[in-house]
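Every protein chain except one is present and positioned as in the full complex.
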Amino acid sequence: MTQTARADARVRFVPGQPDMWAFVLFETLVFTSYFVVYLLFRTQHHELYLRAQAGLDLQIGVFNTICLLSSSWAVARCVQASRHGAYRSALTNAFLTVFFGFVFLVSKVLEWARQIRMGNGFTANEFFQHYFFLTSIHCLHLLIGFVVMGVVVYQLLSPKRRSQELVETGATYWHTVDFLWVLIFSLLYVVR
Amino acid sequence: MSSRFIWHCRNNPKRELWFAWWATVVFYNFFTVSFFILSHTQPPANPALDAQGAAQWFEKNHYGILLGFAIMFLVTGMTAPQNALIAYSMRRMSITPAFGYSYLVLYSLSAVPGMLLLCIVLTVGALRPDRKPELQQWLFDLAFLSYVGTMGVFLIGSLVWMLAILIDKNRVFPKWFGYLNLCNALTEVVVSPAWIFHNGVFAWNGLIAWWIDMVVFGVYTGVFITLLRQMIIREDFGTGPLPDLPREAAS
Partner (left out) sequence: MNTAFEKRLPIVWSALSLMTLAYLWLDHTADKAGVRTASTVVTVSAILIALIKVRIIFREFMEVRHAPLLLCRLTDAWVLMMAVCLFGAHFIGLLRS
């Protein structure tokens, strides 16, 4: 099938392993339950949460989100390149994905350090309990994402191994890290 | 009916596997009764209780603790066939036996701090109700913190099983169950703030650290018990890919 024909053809396919999609949907459920707990408690101590939230810098949050959106863009390009057999381009995009993820990680750690120096530690108040919990558990997923991207790169490197399904599976996981952050960002930084 | 059962005990080549599976199911039933109904240690007691409160908790649950954990001490041995069955599932996979052995060692050890310590310590607390309240609170803290806080071994065990499933070529378990092991491993991390907080959602009885974690763990346990059953049905004692479930046995 020619490149344009494949893209336009109405061939419906599940990107990557359906198993990974089951994981994605399940993890989203779990995270939603964390968000519900946060929102419920937030409404019970509205003033406290509002005041504490003022300690966060929205611009850093926006920068973080754009970082991860860019990493998602890169991994989507990686999948596309790999699908068309352009493996060098796919590898470049895979490294780009990890790069943006790493920038996010550094930014997050610096933000945590700054908050702790300002006196807003994990135990400072209820808002910051949720802040550190949600951002940490998300960062853990990001670190797992680096391992997943490692598997993707490993697949792309050897002509004998390349499994398009594994590359797409890895990309599906990475996008999850991205959209979970989109939700966390809006709930911690913006919601009033 | 009973003659069929006896015939199976004598002749069924999978009888050890079935025995291990039933031991697992029976164990979890005893566990539920002991922890949830008799001793009231699940859901966990309130970590914000002071010494007097802890002493009162011991008094209120005195007989429940003694009876519930007497049962646990009797049936704890049933965790051995469960761990053996899971390790067996990894031996059936196309991977190195080291996975199965690691899991066996990890989970055999984990029952000590992860369950037995709570049983022993709370029984000790219930033994002499006239102990000083401060001492009773110390036993209370030790019991619950050891139970909730010792997740390292369970975490690594889950990751071992996950890795085994993901690289296995014999299709012993579906890949989504490998990923579910990751979900379970992550709940072990989520529970860790319980070491810091006496109240709120991250305390050892908190909405996030206990309740949501328990839901994930409950789903995980139900799923692996079902999948182990399907594995035994599918087992052909070969070394290649495990055959699919026969249609009649899928119910």
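We call the chains A and B, going by the order they appear; numbering starts again at 1 in every chain.
The definition used in the following text is that a residue touches a chain if its C-beta (ideal position, glycine included) is under 8 Å from a C-beta of that chain, and two chains touch if they have at least 3 such contacts.
Just so you know, these numbers come straight off a predicted model, no measurement behind them.
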Touching partners, among the displayed chains, of the absent chain: A
Of A:Phe35, A:Tyr87, A:Trp112 or A:Phe128, the one touching the omitted chain in the full complex: A:Phe35
Selected residue (touches chain absent from view) among A:Gln17, A:Ser72, A:Asn120 or A:Thr135: A:Ser72
Where the unshown chain meets chain A, residue by residue: 3-4, 6-8, 11-15, 21, 25, 28-29, 32-33, 35-37, 39-44, 46, 50-51, 53-54, 58-59, 61-62, 65-66, 69-70, 72-73, 75-77, 79-81, 84, 86, 171-172, 175, 178-179, 182-183, 185-187, 189-192
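As a working rule, only the chains that are shown with their structure count from here on.
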Geometric centre distance via CA averages, chain B-chain A, whole Å: 31
Chain A - residues contacting chain B, complex: 17-20, 22-23, 26-27, 30, 33-34, 37, 41, 122-123, 126, 129, 133, 137, 140, 144
Sites on chain B touched by chain A in the complex: 174-176, 178-180, 182-183, 186, 189-190, 193, 196-197, 200-202, 207-208, 212, 215-216
